[in-house]
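Before anything else, here's the structure in question.
The other protein chains are all here in position, but one chain of the complex has been omitted.
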Amino acid sequence: MSAAAASSHFLLIRCPDEAGLIYKITGVLYAYGLNIIRNDEFVERQDTYFFMRTEVAGTFEPADLTEALRQVLPAAAEIRLSDNRPKRIVLLATKEHHCLSELLVRHAFQELNAHVLAVISNYEVLADLTQRFGVPFHYISHEGLSRPDHEAVVLQVLAQYQPEFVVLAKYMRILSPEFVAHYANRLINIHHSFLPAFVGASPYAQAYERGVKIIGATAHFVNEQLDQGPIIAQSVIPVDHTHSAREMAQAGRDVEKIVLARSLKLVFNEQVFVHRNKSIIFD
Amino acid sequence: MSAAAASSHFLLIRCPDEAGLIYKITGVLYAYGLNIIRNDEFVERQDTYFFMRTEVAGTFEPADLTEALRQVLPAAAEIRLSDNRPKRIVLLATKEHHCLSELLVRHAFQELNAHVLAVISNYEVLADLTQRFGVPFHYISHEGLSRPDHEAVVLQVLAQYQPEFVVLAKYMRILSPEFVAHYANRLINIHHSFLPAFVGASPYAQAYERGVKIIGATAHFVNEQLDQGPIIAQSVIPVDHTHSAREMAQAGRDVEKIVLARSLKLVFNEQVFVHRNKSIIFD
Amino acid sequence: MSAAAASSHFLLIRCPDEAGLIYKITGVLYAYGLNIIRNDEFVERQDTYFFMRTEVAGTFEPADLTEALRQVLPAAAEIRLSDNRPKRIVLLATKEHHCLSELLVRHAFQELNAHVLAVISNYEVLADLTQRFGVPFHYISHEGLSRPDHEAVVLQVLAQYQPEFVVLAKYMRILSPEFVAHYANRLINIHHSFLPAFVGASPYAQAYERGVKIIGATAHFVNEQLDQGPIIAQSVIPVDHTHSAREMAQAGRDVEKIVLARSLKLVFNEQVFVHRNKSIIFD
Partner (left out) sequence: MSAAAASSHFLLIRCPDEAGLIYKITGVLYAYGLNIIRNDEFVERQDTYFFMRTEVAGTFEPADLTEALRQVLPAAAEIRLSDNRPKRIVLLATKEHHCLSELLVRHAFQELNAHVLAVISNYEVLADLTQRFGVPFHYISHEGLSRPDHEAVVLQVLAQYQPEFVVLAKYMRILSPEFVAHYANRLINIHHSFLPAFVGASPYAQAYERGVKIIGATAHFVNEQLDQGPIIAQSVIPVDHTHSAREMAQAGRDVEKIVLARSLKLVFNEQVFVHRNKSIIFD
């Protein structure tokens, strides 16, 4: 027999919109004697799709509550009850330390709402940093391996940790759609962005050539098209013509690590719904 | 007999929090066949006070709906139904044009959700600008008048317009508590702010002396303590040591007018609750 | 005989970098008894190109000073002496008023360091606004005209004003390279930008689809490739999933007008050098 859930939980519901949804859902919660601490809804107008995130307090049997909700909701409804336990995550990195450092420090001080199970990298340079924080480090070089073969090894190591989320903390390898499919909506990436955008290699060199005044960072879920998935968080930092391309890249790193950490906080606290190619964020 | 309301309305409710509020409110809306287009709630934790703003679509009799809601809500509940008609407003200004220009232009292009009934100023310099936009201008000099006497004249002119809101668009006179009491939570002001703050005269000179790097603006409701009322919107703009005190003031004006316009949009679209000394904003 | 220049002037010099440039230039200024109020230099490292902007006070004969400077500078040097008179400008617009309003208001209050000689538009909707400010309005419809024919008429009207700069205040027509060539580095445009960028039609719809969190604006000189010229100023404004594509566009307009006005201030006050595809800005 499963223990009845107490303390605060998040209830996450999404379904096609129809009249009376909030009434029906809150009716079930009321009948169960649950207190609504915070409630957010959003109806996506283009698809008339309904999203609701409710923080409830009280004691209940999760399976019972889910079933009771299912009775009053459309058949297509997705219902999720989360007890907000720390998420199990693995970090992938390459050579740059700024995002990895940020996450390892926050992890060390229990600020991430996650357990960092391991770090995987295709270089060894971040092994020392990772070990200072007592986190297992897996060096999986891509040298001499085809992309599928390299990814197969990475997937194998990932599999032994069974992470809920995989975070690309400046992992500079393009991932195949096959890899991405293993962690659909559970793979989070951070990348630089510019106003306007630059395509092709050496974006900071291009940004310098055109004299951009603002450098940004975007944290997003990864989907089959690289750097095209639902955006979770973005921020910017100003630069000017006295910044060399190298200094622009440094400025970019400061904003990247904060944006990545902020996006993880949103995701790990169950504040993010993915709908088509966008994120609905309740913050 | 009053016409039944159709089209979209805002329902604004606030009351002490208790279990089942959302369920009861949405139950009434459901019974009336109304569709919830958007719903926001917030519970202020310190006072356990409940705030809800709901956009509903459908046909209903406002008095009936309000009465039905009153039946299910705590006695202390405030219930407000708004049809989102443009608000009736009067602008007060002194000599600086930037906020007044911004509001007159937005008004001319129907972007303000308000009717600017008149402009009142203690100087004549903005008469020409105001008249270009076909808005009545009242010049009420404070020269030779005591503060109470000057305010009495301003109040008299205001009274003939019966404005729902009075906007201080850089009106550089201190208002007495008696004046403010006439327009409690209906009087909106914009003022510069600094990181850190400077008290006393010539704040821009002080900001220059200390080499501030950021200049801000705060739009807020006015209460009995000048510049101390609930904050509606804030923003900032960067400056540096090459800015003279005069250039810092210019930068401040750019951010002031945008922040004031943004705060009015929030207030006029019924997105703002005032609770004690803070604003609950649903945007 | 030309009157000797008094009061404050800007001296603008650019040339290939070499040792002793500042020494030689300031030596000439010292010999002429001129006082340096402010001095900025920058050496572009990739091309080792030297830029200098000096504000000098004193009395001098412009032709003499220029000649004296030419004696000590490399043959390729460009030397420019500006007395910072208001620039002669013409504004081009289409239907949106926000940038035009902003510039007409600032012009009316002498804040633009420019004379707005006329407004040209391919629609009539902004005629009323323009005339409220006493500025000539030319309606030149593109209906029934080929692009070259329409541009020919616009160029003809422009020619009669002999503007130093042409400002595209949300002029929504693509300009041919031939048109642009008439006003090389004198044609300034404002356009929305996104993090990341979206190509093709309906960028705000795309931004909405992907759930962008930041909307930006870029003011730039126009060159032969549309929207690809040297950037003068940029800024951003935050949005979220509750913004419809239309509300995102509204937010974009607030930032566009401030960025355009800021870029014009930089250009009209002689603070901008264009070098290849970037701007060197001394602010």
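Labels for the chains are A, B and C, by order of writing; each one numbers its residues from 1.
What we mean here is this: a residue touches a chain if its C-beta (ideal position, glycine included) is under 8 Å from a C-beta of that chain, and two chains touch if they have at least 3 such contacts.
Just so we're clear, the structure is a prediction, and the values are computed from it rather than from any experiment.
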So one chain is hidden, and I want to know which residue out of C:Tyr30, C:Phe109 or C:Tyr139 touches that hidden chain in the complete assembly. C:Tyr30
Which one, A:Cys15, A:Ala68, A:Leu81 or A:Ala108, makes contact with the chain that was left out? A:Ala108
Among A:His97, A:Lys170 or A:His192, which residue is in contact with the omitted chain in the full complex? A:His97
For chain A, residues touching the missing partner are 97, 101-102, 105, 108-109, 129, 132-133, 242, 254, 258, 261-262, 283
Had the left-out chain been drawn, it would touch chain B at residues 42, 45, 193-197, 208-214, 216, 218, 227-228, 230-231, 233-236, 240-242, 244, 276-281
Would you write out the residues of chain C that touch the absent chain, in ascending order? 19-23, 26-27, 29-30, 33, 35-43, 238
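In the analysis below, only the chains that are shown with their structure count from here on.
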How many degrees of rotation map chain B onto its copy chain C on CA atoms, rounded to the nearest 5? 180
Under the over-half criterion for shared residue numbers, do copies chain A and chain C use the same patch or different patches to meet? same
Taking each chain's centre as its mean C-alpha position, how far apart are chain B and chain C in Å? 36
Taking the mean of the C-alpha atoms as each chain's centre, how many Å separate chain A from chain C? 41
Multi-partner residues of chain B (each touching 2 or more other chains): none
